[in-house]
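Structure first, commentary second.
Here the complex is missing one protein chain, while the rest keep their positions.
Up next, chain A:
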Amino acid sequence: MLSLVLRTAKANLTRALLSSLSVVLGVAFVSGSLMFTDGLSSMLTAQAATQYDNVDVGLSMESISSDDDGGALIGRVRKVDGVRAAEPVWSMFNIGLSFDGGARKVLGDHKAVNVSADPGLQPIRAAEGRMPAAAGEIVLDKRTASREGIPIGATVQVSNFGSEAREYRLVGLTSSTKGGFDTQGALVVMATPDMAAMAGYPATTIVVSAADGVSPDDLAARLGAAVGIEARTHDQLVRSAMDSAVGNAEEFRNALLGFGVIAVCMAAFVIANTFTIVLAQRTRETALLRLIGSTRRQVFRSVLVEAAVIGFGGSVLGLGAGVLLALGLPAALASVGAPSGVTPVLSGGTVLIAMAVGVGVTMVSAMLPARRGTAVPPVAALGDASVQVARPAGRFRMISGGLVAAIGAGLLAIANQVGLVVGGALLAVTGFLLLSPAVVPALVRVVSKPFALLGGATVSLALANAVRNPRRIATTTNALVVGVTLIATVTLLAKSTEAPSERAADEKMFAHFLVTGSTDTTLIPDELATVLRDRPEVGTVYPSYQVYDDALNAEVLTAGRDAPAQGSALVSAGLGIAVGGTVTVQGQAFPVAGVRPGDRTVWLTADDIKKRFEYAFLTEVQVEPPPGVAEAEARATLDRVLNAFPSAVAYNKAEYVDRLNARMNQALAVVTALLSLAVIIALVGVANTLTLSVVERTRENAMLRAIGLTRRQLRLTLSAEALVMALTGTIIGTLLSIGIAISGLKSVAGDGDGLELTIPWDRLAVLLAIAALAALTASVIPARRAVRDSITANLAAE
């Protein structure tokens, strides 16, 4: 029996390859993700380990005790017997970095660390130049320096959010990086005195190097006893850093595998459909086997073995493709924060998983088709089984489909929390899938009307062919429907929740320039507002502050546009104070001048916030140039002032919109790219179905060619058939996603400030165009096959 299976598989090599293509893609994604995240994990753990090079023992405090100025503690540590050297170390974020006298700012979430002047206690080594030995010297990571073109010897400016920028000389470059996920940020290494000055608070960590002959364990015990702070040895430090690094990599891997599961499910759809078609076409062969005495069980088993063979072949190819994918993933994922330079790792576990997924999914998907397809009575071999009667969809399926879809739609309509939306969406899609053999052909007829009018007889023929087996076209488009629904829902939600950037910028910006941190998380120094105000030539300055008032349990913000007068306030509706009442902030009663929607927020003027609060964060500054000053000139004036603030960047409205868009579009692009694999697999399914249909219609097509259909026309019929399938699937998916998105937006909008559905027509049009194009591509191979053989040979085909 096995040799028969292998011979059948060999004879149907194209079919086998086609059915395995979806397996290949699914396995490629899963194994590629695993290889990439294994590589990521080993890179992160290596980073974590080198971070403690040369450190024998580390002391870290939960917080700085107020009576200790740090100086005393380090002195005590250094006196402990067995300590060769000890150094306080800081690790600071919110760092601003610029060069060229401040004119060129390095954007990114930078990290600054300090190293001891003692090389024996430096965990970082210089790859070029040398490490900082004295105040005023710094080292940068090589990647940042070469990207920005900063040469050794250059003067750079570094600031932290509380301090003024200072100038340093770049004395060396290191191949260490900031570590972790962010690829943009620089690593800034400075000498301890500079760091102490910049930080302005004592270090919470002290690293220690042991004297010769003292073991780290001994030293840690001695230090713990002497200074009463938890001391951890090198190995302990490395282990806990590795653990958290592996944790990070695992989170990343799980997110990727989520997409992998989607891809594999799509592949399962396609495989099941392929087997259904293939077995339908083999009815006569199967019947013949039964006629000459094979049991049904034998035939069923042989189909499963065939599935296993195909699954195995697909897995092997998929692993190969996975390697390519793993090499390409870092570039694709860089914008969502994956580090570059990850070398994929192919582990034995990945190979096993890939094989198990490929073979398992193929066999499981083939199970149901195999059961149906082998339930052929032996007499079928004698009849004329070439014209298959399509089984109509069962009544039970239709009724349950209608019910499930109705419940899903109902849930979507009333959903007021995300869980209900997800449940409703799942039910609605499932219901649709059940109803699809009835719904899809009907929709195909509608979608194809305009084409039929345009394309004449050839196209009408294609459409008649498309719907001749309702189950088949339904299953084929279903995969596409699911894929498109996923992508379109994500797109709609993303575009709707992030109100269009222009509107956001319009709402925020009332002055010409907006000055904010160089990344979304970078804070800007408080004195920036003061400095700008001292320079009348830049124009009018509007700082925005943010602070939390514990007593009021509310956020206090600067009211930008429509600000209240000095000494009065705006409040959010959630505070329950009406116009004419008063709100007390830090002991001062502010008359309420207006009420805005929202939960617990008070808006005051910038001056009132500064007067009332000691520490208020400066979030941004808006600047309106003096009247009559040209944009370029105002810009130059402003930038000259900002040169002293490496972390602050000025935007006009158009630039700010670009920045908002860039962030959102990058994330959306990555998610879309990951989901598009599902759509690609679905389109492979379209190609599959078409190819198998072409095989099935060999004689019909030959007859058509005989009575005068040209090669071109025959190709056209197949393209039209593919096009109609793809468009129908895309349209259904889009409609479903609109329903889901509306429900989703409504459910999170709970109290008042509703999110409107924004339909990004441009993106949907692109989606449709891509589906159409891909469908046309998908029809190329089947069409070539259809016109390849001679008419007479095809007329004689069995």
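Following the convention adopted for this analysis, contacts are C-beta pairs under 8 Å (C-beta built on N, C-alpha and C of every residue); 3 or more make two chains touch, one makes a residue touch a chain; residues count from 1.
The working rule: contacts and distances are computed from a predicted model.
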#### Entry: Protein name (UniProt record) of the chain left out of view, among "Cytochrome aa3 subunit 2", "Aminomethyltransferase", "ABC transporter ATP-binding protein" or "Peptide/nickel transport system permease protein"
"ABC transporter ATP-binding protein"
### Task
Would you mind spotting which of A:22, A:374 or A:465 touches the chain that isn't drawn?
A:465
### Summary
In the whole complex, of A:561, A:711 or A:784, the residue touching the missing chain would be A:711
### Query
Which is it among A:445, A:699 or A:785 that touches the chain not included here?
A:699
### Message
On chain A, where is the contact patch with the chain that was removed from view?
### Response
386-387, 389, 456-458, 460-461, 464-465, 468, 699-700, 703-713, 790-792, 795
